[in-house]
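Notes to accompany the following structure.
Complex shown without one protein chain; remaining protein chains in place.
Note that the chains take the letters A and B in the order they are written out, and that residue 1 is the start of every chain.
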Amino acid sequence: MTGQHDVETRELLRAYHEHGDARARERVVELHLPLVRALARRYVGRNEQLDDLVQVGSIGLIKAVDRFELDRGVELTTYAIPTIIGELKRHFRDKGWSVHVPRRLKELSLRLSQLVEDLSATLGRSPTVAELAEAAGTDEEHVLEALEIGQAYSALSLSSGPGNEDADTDPLRGLGTLEPGYERSEDRAVLVPGLQVLDERERKIMHLRFFAGLTQSEIAAEMGISQMHVSRLIRRSLERMREEIDVLRSSRRMG
Amino acid sequence: MTSMLRLTFPSRPEYVVLSRLVLSGLARAQAIGPNELGDLKLAVTEASSNSVRHAYDRAGGTVEIVYELGDSHIAIEVWDEGCGFDARASEPEPGALDEGGLGLSIIHAVCDETRLGRASGGTGSWIRFVKRIGGEDA
Partner (left out) sequence: MDVGRQEPEIVTLTLPCEERFIVVARIVVGGLAARLDLPYEHLDDLQLAAEAVLAEPLCAAADDITVELAVAERCITMSIGPVSPDVIQSALNGEHDEGIGLGILLNAVVDGIGFDQRADGAWLRMDKRVPALQRNE
């Protein structure tokens, strides 16, 4: 706001607050719409139209104009910014679109898992994050965040529930497709003590990924599960092996 | 007990998203409420964008961001090799509703403390902002 702008604003606010001049109120709101627009632009995502957000932000501006106290010594601009931002944030909360809420990220994660499969089939290759974001109707940033959500190895991920991929898997299910002679292989894979802590399916995935040279998508196709699930299982397996190795090492030290 | 993380990237707009992604990662490492995370992402975007905006006249240049993670606060310092938010002073219309002025106002509005400074012994400037965290359901 220029110095001239500030002076005019103060005069209009005075006219409104001290003399009830409704046109002055309109005029001061109009003068500050560029501010609302500039703030609304920060919040525009794939699902939002700038005009809708400007509407929302304007509510904040009007509240600020109405609540403004002339003797406080701040400019309207400074005073209005938190109020406008507050309205924008409330708008997202009400619509349930704050992606930072863990539940929303979990929902996105589940959708992404299916989208990876669908897009892989359509494209003939693993999709890029940009392609996933477009298909999911969200930003690349949120896709990257949601991909991490799927990775948490916690007791929660082992509980059954709708959409939980772990719920419908029987650890023995992969057994039917084991190559004959797998158990007798001289391959390092079998000689690795750490692998003992894994179940049959996990052991097979680790073997395919690190000793048989299959990619994640190839393993997913082989095992009939999603790529994201393969990724999760690999990471979980590595983490469990690390824990087991720590246990083995400390018991060896004590023994 | 504070932990420090440091991110550096070229002064170009396409890298600004990384400054937010670090916060996304920190939110997995420590309880940060969704409101607080949103505010911090907004603030770091404003600071990073401002650093990148004034880099056009220099070939190259790096932005450096230090994230200081405490039990109940996060402090972020954004360093660049230019004049930071002070660039406003050299604009033809000082105080106009320019991106720099607005950016600083936004950071003020969503953080608990904000400080600006010049880097000692050379060109460069920094902005530091602090926000209390853990005050809402994470």
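Rule of thumb we're sticking to: a residue touches a chain if its C-beta (ideal position, glycine included) is under 8 Å from a C-beta of that chain, and two chains touch if they have at least 3 such contacts.
Predicted, not measured: the structure shown is a model, and the values here were computed from it.
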Option from A:A15, A:I59 or A:L144 whose C-beta touches the chain left out: A:L144
Touch residues of subunit B, complete complex, unshown partner: 3-10, 12, 14-15, 17-18, 21-22, 24-26, 28-30
Touch list for subunit A against the chain that is not drawn: 116, 122-130, 132, 140-141, 143-145, 147-148, 151, 188, 192-194, 206, 209-211, 213, 215-217, 227, 231, 234-235, 238, 241-242, 244-245, 248-249
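Just so it is clear, only the chains that are shown with their structure count from here on.
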Cα-centroid distance, subunit A relative to subunit B, in whole angstrom: 21
Complex contacts: residues of subunit B adjacent to subunit A: 17, 20-21, 24-25, 27-28, 34-35, 37-38, 42, 45, 93, 95-97, 99, 102, 105-106, 108-110
For the subunit A and subunit B complex, residues of the former touching the latter: 1-3, 34-35, 38-39, 42, 77-78, 81-82, 85, 89, 98, 100-101, 140-141, 144-145, 148, 152
